[in-house]
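These notes concern the structure reproduced below.
Only one protein chain is missing from this complex, and each of the others stays in its spot.
Showing chain A:
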Amino acid sequence: SSFKDDFSTSPHLFTPMSPYDVELPIQTAEDGVFASQLSQSKELHTDFSSVDLSFLPDITQDNKEQNLSEDGHGTQKELDGSLPSNEDSGVSTDESSLSHPGTAQPSPEAPDDCPPLTPMTPVTPPTSAESSGIVPQLQNIVSTVNLACKLDLKNIALHARNAEYNPKRFAAVIMRIREPRTTALIFSSGKMVCTGAKSEEQSRLAARKYARVVQKLGFPAKFLDFKIQNMVGSCDVRFPIRLEGLVLTHQQFSSYEPELFPGLVYRMVKPRIVLLIFVSGKVVLTGAKDRSEIYEAFENIYPILRGFRKPS
């Protein structure tokens, strides 16, 4: 199919199947689709066989169960079953690691048509040998769009089932739709804010649906200047972090006040992302305008956090 042509000219070490990876759930790669796609890409890029995949943990179903009994963190493993707790061990370069790759690669859905969104720099979750192997998951996207017409909010609140309007509290209609599960703030100037989507495409689709609702209510709504304003991602590094140590070594970027907030606020300069780092190893990344910033920020922070893995 046509998408493969786009990537044959630029031989990356590993390229995603689509420039915008839609969903990157942290799942075990048990789907056959995954393995077949991988073998397809082997044919495409001749240098793929020389890629060192030894960093990938050896993920099998047995491995997952073994880890469950080992530390009894059943709930944790259900979610992130792909990464065993002892990820330093169990690294193998045999065929089994290729057929059951770790979470480093995105699970490519089958995009048969060219993605309409203009691809910017190829958004590759980094898969170099030193990468973390963990991909942050997007949790929330905030976007804005201009409907370019004045709106009668009272009218909208009257005619729409899914709208709430309380002018004394807030000067906008709060509208919700079920699929994609999102919330929109619609202002009388015609500007709209859409929140709650888990991907850029979902946010755009949701915004279009809200615009369509407003259209059906009789307003000449357009769909101008759709822009992603903020993206929030989260992930888990799977080990506890000494926050008091981190704030000492990275004082100029970190703010850790246990009396105020249990997490450490790390303001990364490049890319300009704010990370909330918690003692449990969970990391929240926010302030991104593009998904690549979240990945980049996490790849920057991961080696720093690894440095605090050993207790003092």
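Heads up, the rule we're going with is that contacts are C-beta pairs under 8 Å (C-beta built on N, C-alpha and C of every residue); 3 or more make two chains touch, one makes a residue touch a chain; residues count from 1.
Keep in mind that, in the parts below, contacts and distances are computed from a predicted model.
Asker: Would you mind picking the UniProt name of the chain not drawn here, from "Transcription factor IIIB 50 kDa subunit", "Ribosome biogenesis protein BOP1", "Guanine nucleotide binding protein (G protein), beta 5a" or "Elongator complex protein 4"?
Answerer: "Transcription factor IIIB 50 kDa subunit"
Asker: Just name the one of A:I177, A:M192 or A:A221 that touches the chain not displayed here.
Answerer: Residue touching the chain left out of view: A:I177.
Asker: To test your reading of the contact rule: which positions on chain A touch the chain that is missing from view?
Answerer: Output for chain A: 18, 22-23, 25-27, 71, 73, 75-76, 78-79, 85-86, 88-89, 109-111, 113, 115-117, 137, 158-162, 177, 179, 198-205, 208-209, 212-213, 216-217, 239-244, 247-248, 251-252, 255-260, 262-263, 278-281, 309-312.
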